[in-house]
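To start, the structure under review is shown below, and the notes come after it.
For this view, one protein chain was removed and the others were kept in their places.
A, B and C are the chain letters, set down in written order, and residue numbers restart from 1 in every chain.
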């Protein structure tokens, strides 16, 4: 089962002929992802490793049946690349690009209301259903297929760390995804939790947050109200000073809001199993999830 | 049951202190509608027939629990009045105003995507659930409460004609509504048909169309695919010349599209009981609906 | 509301959209002096709102001053007959002299409101100068359509779809994209319901230029466009329709013998259909609106009676909130005032219907009450026998 993507997902790559686009297209293909098309305006008719390249998403979808897109388009044009995917009625758009202006994302977000396209990201590592489909830049090899754990995170390498520890403990993953480090993103924690809740294969979820905004607090409240699967939570940035942007555009404590302490408190209040020390995350998950697995 | 409005609906009137607003507010109140508030910017704090007037929809909703609005705001400001109702998260907005610029309505329609507000109209007579609630300018007295017929129409007085004939035949109505004569409107035929299909009290539907656009054709196709209640259809404008706008902004045959003949053909092909002659509509309904009623 | 080509081109110019140099002429006396200042070749184009003027002889390309003089004299003042004017044609009161352009290629470009998708659709084709309906039915693959969300506006990928679809030479793309963006802005800013450029020329300098310009403005938006409202040329309007509009009445002349007066557009259309089904031809569509005051009824009578074809009148009013006795009184008063001599069938429904019928019966005028629509239909059939 897993969520959002599976073996049948037909992936298109926007910006396939760029350096990053080429590299990660190959990585995804090597992992087994069905990459069916690429889009680079002006390069329609060419091929990249045998993958047909089109001038537009609309044309690529019409000719290849692509239903998901991975976007490697530079920041000035990335928002429009998302809109193009939405306009073509793609089911899923995964935007890897970091550095999209916030106002561009506000417009995209507003324009997506009522559309069927799900956006993951931007400024994210992507999504992987181990053993089935990888749309993103995460290293495939650290994952263990078959579940029972779902992973959702605002971060990239921190997610790899979490996945690595799960795999080391013999805990496989259903789907792992990074929702992105920008203040405005497409899919939220709650969207993912809802999907994991509905996915029969997922038995527990690891949710990795960080400072900035209040998405973790909202997710914690949602979990208490709606979730009947155990959730392990981790928050990065306890030692981050206020007013400083910690790498991610969205990772900032401002006006006393968005602190790690507040997020951890919200998690504890809402029966989430809080991981205090990243080094122990894998073993904590083993403890927590083995209860439901047995 | 009925659709969209009932005895519990709490109605706000935007433009309550204008001439039309005042008159129809009284008519609705006389019919038994729960008019709980009015809005006229700058007249907040006043009363109209004992109804409190507010400066904004947001405030009116917060203080009176209004969940539906009837809009009598002049064309230059009407689109914004709808947006204000949407922004205040109203369940229902009924816009009576005729003459709103098309581009304004395009913007409104686009902005409403993903919002919960249902818009009926603009340029419409409104909606009535006989005996329970009237939000609009139709004469209440011609209606017969208790069902079993639902009526949906693009027209005003033509709807009254239809309702009058139904009532004369002893056929009561669940809900009757005009979706408006403009090219861009909120609630479509299909939205209403879907609601009537789901309403246990409604046993049959009368659908009144006219020339222009293809809403009737789309509705006919939908009826064949999804509807298991009988539908009687009527189309006005068989004798309308092409290229001329027949009163309603949306009633025009252009480029050979939107003809009454095409609409009637679509209705016939999709098992709708077509009324050829308006004078016989009531008796036709009696015949058609008595089959399901017995 | 339609505006003339020369008016649309003036708006194009203000919006930075390239159009050929041109001169407008209303006066035969001024033709020679205008031509003296023009380089040949020059196109002489009748400025009429009706379409199809080219086939009707309203456009002539002149290669010499002499040809230009002859063409201008021929067109200015002619009674131009096109598919859209009817047999009597329309008088050409204005002509446009327009500089000839050296071009490589002709394209088609238009923008209009798509009511089903509730957005703005841009339509383009490589087959400039041809009727777009013909292209659409014969070679639909040569039509490119782009739907633009009115809030988001035109996006680059949409421009690219047009450019790739038209297989434009790379040298032209920038000029083309600029024109499309400016035209879209003009469409929004002027509340257009249609803008059409056919043909859109690609010149020998690899720029684009609007050789023709058709613009229709949403009538509901005119309150915010006084400048465009002032462009309205009523000379091609039907005189009766214009008179009705001046009284706030929606009237359309249809050519039959039975006039009708109805409140509400839908019921008015259904009433026309009913007249036709009764075996007679409707003379008009006339919607007196929701109120239907005595004054409205009076004005309605006057408009209907101005049509010499009318042999009888059908008043079909669903009173709604209006009381029938008030309406009947209005009809009687108005009929006396205008000196009505034609037979009138009145069908009215609503509050105080009985009192209303009594008033009509007592009036002594040739006013017949119809009890319902079927009764009205049979009365109409009798009326013309």
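We take it that contacts are C-beta pairs under 8 Å (C-beta built on N, C-alpha and C of every residue); 3 or more make two chains touch, one makes a residue touch a chain.
For clarity, every value in this text was computed on a predicted model and none was experimentally measured.
**Q** Tell me which of C:132, C:152 or C:265 is the one touching the absent chain.
**A** C:152
**Q** Just to verify: which one of A:111, A:193 or A:231 makes contact with the chain not shown?
**A** Checking each option in A:111, A:193 or A:231, the one touching the absent chain turns out to be A:111.
**Q** Touching the hidden chain in the complete assembly: which of A:144, A:240 or A:266 does that?
**A** That would be A:240, which touches the missing chain.
**Q** For the chain left off this view, which of A:15, A:130 or A:156 is in contact with it?
**A** A:156
**Q** Which parts of subunit B are in contact with the chain that was left out?
**A** Residue positions of subunit B that touch the missing chain: 41, 44, 55-58, 77, 80-81, 83-84, 87, 107, 110-111.
**Q** Which parts of subunit C are in contact with the chain that was left out?
**A** 151-152
**Q** Using the document's contact rule, name the residues of subunit A that touch the chain not shown here.
**A** On the subunit A side, contact with the omitted chain comes from 27, 75-76, 99-107, 109-111, 137-139, 141-142, 153-161, 164, 181, 183-184, 208, 210-211, 213-215, 218, 234, 236-241, 243-244, 246-251, 255-256, 260, 276-280.
Methods note: only the chains that are shown with their structure count from here on.
**Q** Whose C-alpha centre lies nearest the centre of all protein C-alpha atoms?
**A** B
**Q** Using CA atom averages as chain centres, what separation in Å is found between subunit B and subunit C?
**A** The computed centroid separation for subunit B versus subunit C comes out at 28 Å.
**Q** Can you work out the whole-Å distance between the CA centroids of subunit A and subunit B?
**A** Whole-Å distance between the two chain centres: 43.
**Q** Where the centres are mean C-alpha positions, what is the separation of subunit A from subunit C, in Å?
**A** 53
**Q** Please list all residues of subunit C that touch 2 or more other chains.
**A** In subunit C, residues 149, 151 touch at least two other chains, as defined above.
**Q** Counting only residues that touch at least two other chains, what does the list for subunit B look like?
**A** Counting only residues that touch two or more other chains, subunit B contributes none.
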